[in-house]
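Only one protein chain is missing from this complex, and each of the others stays in its spot.
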Amino acid sequence: MSAPSATTYEPILLKYQGRTEPASLEEYGGYRAWLKAQEMTPEQVVEEVKNSNLKGRGGAAFPAGMKWSFVPKVDGPKYLTVNADESEPGTFKDREIMETCPHMLIEGALICCYAFGAKTAFIYIRGEYQTAAERLEAAIAEARSAGLLGEYDVIVFRGAGAYICGEETALLESLEGRRPMPRSRPPFPAVEGLYGRPTVINNVETLSNVPHIINNGAEWFKGVDPKIFCLSGHVNRPGNYERPLGSLTIRQLIDECGQGVIGGRPVKGVLPAGASAPILTADKLDTPLDYDSIRGAGSMLGSASFIVLSEAACIVRAAARMVEFFRKESCGKCTPCREGTQWLHKVLSRLEAGQGSEADLDLLLSLSDEISGKVLCALGDFSVSPVVATVKQFRDEYLAHIHEGKCPLGSWAL
Amino acid sequence: MPDPEVTVHIDGREVQVPRGTLVIEAAKLAGVEIPVFCYHPKLKPVGACRMCLVDIEKMPRLQTACTTPVAEGMIVHSRNDRARDAQKSVIELLLANHPLDCPICDKGGECPLQDNTFKYGLGTSRFYEPKRKLAKALPLSDRIVLDRERCIMCYRCVRFQDEVAGDQALSAIDRAGTSQIGVLEGETFDSPFSGNTIDLCPVGALLSRQYRFRARPWDLQRTPSVCVGCAVGCNVELHARDQVLQRMVPRENMEVNNEWLCDYGRFDTLPIHQDRVRQPLIDGAVAPWQEALRTAAKMLRGGSAEVVASPSLTNEALNALRAISAGLHAPLTVWPAKTGRVRGSIVDLIGSKTIILLGFDVWRELPVLALRIREALKKGAQLYWVGAGENGLRRDTTASYATADALLKALDGAPAGPVSILGPGADDLAQRLEAGGMVGEPPTAANGYAMAELPRANFTADVLLLAGNESWPSRTVNRPAVMLRWADPQLPASSHSQLVLLPILHPYEQTGTVTNLEGRVQELRSGGHLAGEARADWAVLAELGRALGINPAPEGIQPALA
Partner (left out) sequence: MALLTLSADTERRIRDEVAKYPKPRTALLPSLKIAQQEHHWLAPEIIARVAELVGVSHASANELATFYSMLHKQPFGHTVVEVCAQLPCALRGADELLEELARGLGIDPGETTPNGAVTLKRTHECFGACHRAPMCLLNHEYRENLRGEQREALIAELRNLAGSSSPTAGAEPPRRVASEEAR
């Protein structure tokens, strides 16, 4: 399959990138896909999305069409909840979609509702994204005035600062006005979700692809498979870069899109999925940007949030900072995450301050083993990634802290 | 049609269970113990503590037994290396920040955390970091004290208040490693069922202030009995140390109280810190039994008499009073008139599809019955309130009406059955509907059922026999009286004109039977012993009968069960 060249690629999701004002309904071109979808049967819409192989863009990469097909054909209300709680460190793609082209998301949400029989969509947006929320509400009003919503409703629901609300079932709990702690499964949300009703939860970027699939067809989509890559950290030009999956490597993302590493320094490591996936060392830079290749390289593409660390970065400090995130964002429901992330962070902080020992490194790996695979949700599983990957691949940096009694690098401001 | 059964293997034992059974339940049936903290059979499972992680073949990830339903042919391991490893991990993580202050913790000796640590833990600690510091001995109410450092965030208490009590009186606060249990600042843990969280708490976090530092569980003598706080007759277990009553906990009886108690029964019916009547008193002066009985008999024969029963006396005492009132040709009355009868059982109530409260606040009057009503509501029943006044079950009430007519109109006269009706006018309303559930104006006193046909006392006779530990009304003060009571000897003595006070045992110290609102006769047993000369209510009345020359000894004066 020949993908469009990385340098001549015309963004689809980020068509209005760089604009200070969002695209109006007219500029967006009206909801052609929504009207077209309503001429199809719901089953046909699901089939089209299934055939497109669209994978969830929130991090789990679960095939979207398949998720929709899990909803049982029962009477009574069903709900779509759009996961706009983007909170993974290094992730800002959904923000840009919502700020520049809210209509694309709304149209995708409507098509999704139609496909599995929901009449109400909640857009659960993180509380800090005020601009995006306002633009979504204005766009919904615009669409409603244009008579596009009909019997459907799209409601913006703002969060209040909790990363765990990005976890599907914790999001549902938050929407129900309860402490947002993930639920045990079974039952799964498709069967028993919001208010106990069948519910689909999809990421912003996932749904934003849907109008394009309906307009241009599944085969077209398979040939393009657009993905937004977030690039941040020690690069000259951080930002969102939309390219076809697999069309470029990590190195190309850094050099061509990010205009290289600040100060021309060598890359020490790259985190491909924010804080949640193992760090990749410099020898993996020629890995193509797609789910399978990144997995093959020993990590995970997840939300495609690339954080670049140059030689100037202290890995121990980076690990401690990421574990701090998980420690404080843990909801506290399950024992290993609640108690384990605290413990990990306390040990890492000592190591960062130069007050650790080699026994601490064994302890960190042992604790990671006690947490990973034993927790209720993915937050706990991912919380050990910064620890395990860095202790195994950058042991010498840890040893330097231990033996020198301080951080050898000092500041890492670039 | 019964659920189809599946066959599962747990630690090599094969068992057949209905489809949908949780692995933890199947394990119990197979005789395999899987350690738990957050799981409780009466609460919805949450999978929070991770203590019950098991290794299920063909599932790559360990699963919590409490949230996983069985599947045909499932093979579960709870004792292989992977499972044992997980159990050790969870214990190690729970103990990391735990204060480990067992020597000063009431829970020691009956503590699932201790027990699971011994059975499933590592035995050493690797945690050298500073432990988190949280509030210890924080009074949540005048009944409950909370130690936040010991709490393992199993949420049983929060879930109980949400699922069983329905008042959501407790919540988790904060998040992550500083998650705690609490209430809004300036408020207390205000629920009539708060004491149940003490039983549910698997560590020494939620503790009884009444019982705090009083005894160790291995010192306690345990006696099954019945609560005398109201007419539900919750089954209890009395705990005494060196014969002195220390606390009362519930016993499970699915036909009466499930496994709950209300706070009034649990804490306030115990004779702890009460000033006890230990010897007979004649006008405030200690007297030997024989002299007291002679004086009492003389008083009662000396004019017109009224025999007044407290509705908390035992059936056996009531029988003795019947004989005495017959022998004296005196009316037998009851006070306070917390009497009544219902037909139909608590099981019928729980099986109802419509429950109507005619101005009868079950939540306040028969608290645990309110919890049983909530069980019916969770199975789809509808609750209606008719009349004015406070309705403690208002959160769960489908609709309220000013009159029964208005209710019937709204329901088109045909509510889904079986129908239960409680409160004054229940029998009349039941005639207009097909009832089938529990119907009647319930008694609220422990033995109110047995005294339902007794008229209310009017205290106008020349001399009164006041049998029972009530706060008798002030107009009894001017009359000569023979009083049987167990608490506050000084109070009546200082106010009555002529008084013989005969000491009886507290219901938790004597044998006897009481009859609950359904007509269920339940047995009291002696859970503790009071030094002194007090005796069972029926025993004292038997002696009084003999002193009055009322012979032969009336039928049934011995308790029904030896």
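Should a chain be cited, it is by its letter among A and B, assigned in written order, with residues numbered from 1 in that chain.
The rule is short, and it goes like this: a residue touches a chain if its C-beta (ideal position, glycine included) is under 8 Å from a C-beta of that chain, and two chains touch if they have at least 3 such contacts.
Remember, it's a predicted structure, so these values are computed and weren't measured experimentally.
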Q | Visible chains that the absent chain touches, using the contact criterion stated earlier | A | A, B
Q. Quick one: which of A:A160, A:A359 or A:L399 touches the chain that's been left out?
A. A:A160
Q | Touch with the omitted chain, as defined above, among A:P22, A:P189 or A:G233 | A | A:G233
Q) Touching the left-out chain: which of A:R95, A:R243, A:R350 or A:K374? A) A:R95
Q. Of the residues A:Y129, A:Y152, A:W343 or A:F394, which one touches the chain left out of the display?
A. A:Y129
**Q.** Interface residues of chain A (partner: the chain not displayed)
**A.** 77, 86-92, 94-95, 120, 126-131, 155, 157-163, 174-180, 195, 230-234, 238-240, 271, 274-275, 305, 307, 309, 313, 317-318, 321-322, 324-325, 328-329, 331, 411-414
Q: By the contact definition given up top, give the residues of chain B that touch the hidden chain.
A: 132, 161, 167-175, 177-178, 182-187
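Definition applied: only the chains that are shown with their structure count from here on.
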Q) Which integer distance in Å separates the CA centroid of chain A from that of chain B? A) 51
Q. Touching chain B in the complex: which residues of chain A?
A. 162, 179, 184-186, 327-336, 338-343, 346-347, 350, 363, 366, 369-371, 373-376
**Q.** chain B to chain A touching residues, read off their complex
**A.** 45-51, 53, 61-62, 64, 67, 69, 86, 89-90, 92-94, 96-97, 126-127, 129-130, 132, 152-153, 155, 171-172, 174-179
